[in-house]
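Here is the structure we will look at.
== chain A ==
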Amino acid sequence: MMCTQPITNTKEAKWQKVLYERQPFPDNYVDRRFLEELRKNIYARKYQYWAVVFESSVVVQQLCSVCVFVVIWWYMDEGLLAPHWLFGAGLASSLLGYVLFDFIDRGEGRKKSGRTRWADLKSALVFITFTYGFSPVLKTLTESVSTDTIYAMSVFMLLGHLIFFDYGANAAIVSSTLSLNMAIFASVCLASRLPRSLHAFIMVTFAIQIFALWPMLQKKLKACTPRSYVGVTLLFAFSAFGGLLSISAVGAILFALLLISISCLCPFYLIRLQLFKENIHGPWDEAEIKEDLSRFLS
Partner candidate 1 sequence: MEGERSFSDVCGGRLVLQCRYYSPSCREFCVSCPRLSLRSVTAVTCSVWLAAYGLFILCENSMILSAAIFITLLGLLGYLHFVKIDQETLLIIDSVGIQMTSSYASGKESTNFIEMSKVKDVVINEAIYMQKVIYYLCILLKDPVEPHGISQVVPVFQSAKPRLDCLIEVYRSCQEILAHQQAASASP
Partner candidate 2 sequence: MACRRGGGHGQPTLATLSRVSPGSLSTCRTHTHNICMVSDFFYPNMGGVESHIYQLSQCLIERGHKVIIVTHAYGNRKGIRYLTKGLKVYYLPLKVMYNQSTATTLFHSLPLLRYIFVRERVTIIHSHSSFSAMAHDALFHAKTMGIQTVFTDHSLFGFADVSSVLTNKLLTVSLCDTNHIICVSYTSKENTVLRAALNPEIVSVIPNAVDPTDFTPDPFRRHDSVITIVVVSRLVYRKGTDLLSGIIPELCQKYQNLNFIIGGEGPKRIILEEVRERYQLHDRVRLLGALEHKDVRNVLVQGHIFLNTSLTEAFCMAIVEAASCGLQVVSTRVGGIPEVLPENLIILCEPSVKSLCEGLEKAIFQLNSGTLLTPENIHNIVKTFYTWRNVAERTEKVYDWVSMEAVLPMDKRLDRLISHCGPVTGYIFALLAVFDFVFLVFLRWMTPDSIIDVAVDATGPRGAWTHQCSHSEKGGENNEMSKTR
């Protein structure tokens, strides 16, 4: 097709990648230098297996906390666990965690955020009063709704909590607020199924402890003392496993498999699949701005 073009004196004329000169080549000429600026995988990262495993422990933690919550709820629903016990345990553990929270980094975080103990006390009071005040309402809230609906809703909400939880990745869908809200919603739904309003009250407080306060402590642990963090994770995982085992063996097995696959297999596959990555870069890419420009506006 292109032979119709009289290609003259290409020998001495050398093709340049410029548009402002008439060059003795047809418009669809393809030079040797075509696509020579093509780069591949310049931003690809190399992963260390154990590092990835360590990172994956966050997911394990979250799964475990959801599992623990469900287990506890089941115990209370069955009446095997007296609310006072749970309340006492929760109170003790949260006090312990509170002390730990400041002890780990010797109060730097508190200084940075400038949050006083009075504020903590206040919010704690708010939790308690509101939950206690609303617990009768919660009790009668969903009695006309069928139990299956409630279960489906809370499963859905807990899944959402797991999906939207902030595992430290900067993706678009991550929203810690949403995940926390979904968890609370689920806990309220489940609590409204419990026999008495005291149960409901305690269930919701427990939900706050395990879904709101515990991850904060985790973050700090992970930041400051990774070793102890790993230990805590293992401990937590085993406790969750045990709790589940006491309810149903099959569920426990499946849960254990899930944890193992997440913490061991998935990192392995990630590193394997890295080899097949092919990411094209070139002059046509939209340049991203490296330095932060907020300093001009602050």
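Selection rule, in plain terms: all candidates are chains of the complex that A comes from, given by their letters.
Everything below uses one rule, namely that a contact is a pair of C-beta atoms (placed from the backbone, for glycine too) under 8 Å apart; a residue touches a chain by one contact, two chains touch by 3 or more; residues count from 1.
None of the values given here were measured: they were computed from a predicted structure.
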Chain A: touching candidate in this complex (1 or 2): 2
List of chain A residues in touch with candidate 2 within their complex: 1-2, 4-5, 17-20, 26-28, 30, 34-35, 37-38, 279-291, 293, 296-297
